[in-house]
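Dumping the structure here so I can ask a few things about it.
Just one protein chain is left out here, and the rest sit where they should.
Now for subunit A:
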Amino acid sequence: MSKRYLTLILILLLISPIFGVILANAVGYAEPLDNVADMLDLNESEINWTPFKDYTVPGLPDVVGYIIAGAMGVAVFILLTLLFERGR
């Protein structure tokens, strides 16, 4: 993992709430599947297994939680990459 790669990831993480939270809320973010689900009356099941559902962290504002959640996800990929590099 190069410094350039990690810098890119960090920048993307820091700007992600602008797109993923602020603008998404502003326009009522809905993807094609959401619209089809509405049309066909499909319902998402209620079962939940994670405290970080939809990239939130309990107790934190959405914008901050989004960055922390993203950082947790990134940590998984960095760990995996380090593991693979050792195993090579």
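A few remarks follow.
Note that contacts are C-beta pairs under 8 Å (C-beta built on N, C-alpha and C of every residue); 3 or more make two chains touch, one makes a residue touch a chain; residues count from 1.
In this text, contacts and distances are computed from a predicted model.
From the set "Inner-membrane translocator", "ABC-type Co2+ transport system, permease component", "Cobalamin import ATP-binding protein BtuD" or "Anti-sigma factor antagonist", the protein name that UniProt assigns to the chain left out of the figure is "ABC-type Co2+ transport system, permease component".
For subunit A, the residues touching the chain absent from view are 1, 5, 8-9, 12-13, 15-16, 19-20, 23-24, 26-27, 29-37, 39-40, 42-45, 47-50, 52-55, 66, 69-70, 72-74, 76-78, 80-81, 84-85, 87-88.
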